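Apart from one protein chain that is not included, each protein chain of the complex appears where it belongs.
Our next item is chain A:
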Amino acid sequence: MSDGEILRVERLSMRFGGIRALHDVSLGVKCHSITALIGPNGAGKTTLFNCLTGFYRASGGRILFEARGRSTDVLQVLGGPFRAGDFLSPRRFASRLWYKLFGGTHLVNRAGLARTFQNIRLFREMSVLENLLVAQHLWVERGLLAGILNTRGFRRAEEQALEHAFYWLEAVDLVDCANRLAGELSYGQQRRLEIARAMCTRPQLLCLDEPAAGLNPAETAALSRIIRTLRDAHEVTVLLIEHDMGLVMGISDHILVLDHGELIAEGPPAAIRHDPKVIAAYLGADEEELA
């Protein structure tokens, strides 16, 4: 992995039966940058996110993620199938077996990568605050005995989690909704709550899947301010999928363009704006015309 990169994807491919959703995608994401992933509908953007965050097991390639002082191989922690080499070395066999039993998507999050979903996935019948408390599961006192006896350590941990939750509620301007059901919030509020919830897992890389979909212009402006603060004040790296070109061009440092499962262009906003391949992809031009 070249220096300064938090995420490195090499020759990633993903197929669903006969559909080739991703093909030989290689990309890198720089630390503390805002990187946008754009492309026409059905280009494979969400599929790429699902591979990165461990919801799909990629059919081929490699995803390396470097955060919290260690490097994580996403495909390994998902517990891939046994290979012939595993049966020769007991250590590799044990590690494979361990990840098969206890590995999974959650380990990707624990490595420091959080995400939001294109179709919002909140815990709808829990209160807004409880949504944020669930996200802090790994940072509170989880001992059964401590909780049942309500020890001082348990109460202190809960109090800290609450304060942290309120901090993020303030950051996304939802303090007044703290004690409402998450499912009752308006669409824009739900989107912001999802970002706050992802941030409560204390990630170093935040993946946002179409955060501005369905927002009005004022809300979109507020969102781009929030994303900037995330990067500047909290030192997270942001990777976002977005169709709103105004937002993308305004905030991103680097843009990746995906079409038909292949990376067709990447570069700073100014270069992407005038890239003929990108324009063709969005306007639906034939390959012959381009050549």
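Rule of thumb we're sticking to: a residue touches a chain if its C-beta (ideal position, glycine included) is under 8 Å from a C-beta of that chain, and two chains touch if they have at least 3 such contacts; residues count from 1.
Convention: contacts and distances are computed from a predicted model.
Novice: Name the absent chain by its UniProt protein name; which of "Acetolactate synthase small subunit", "Cytochrome c", "Sarcosine oxidase subunit alpha" or "Bacterial ABC-transporter, permease protein" is it?
Specialist: For the chain missing from the view, the UniProt record says "Bacterial ABC-transporter, permease protein".
Novice: Looking at A:I19, A:A94, A:L138 or A:A271, which residue reaches the missing chain?
Specialist: Considering all chains, including the one not shown, the answer is A:L138.
Novice: Spell out the interface residues on chain A facing the chain that's missing from view.
Specialist: Here the touching residues of chain A are 53, 55, 102, 104-106, 109-110, 114-115, 117, 121-127, 129-131, 133-135, 137-138, 140-142, 144, 147-148, 150, 159, 162-164, 166-171, 175, 178-181, 197-198, 201-202.
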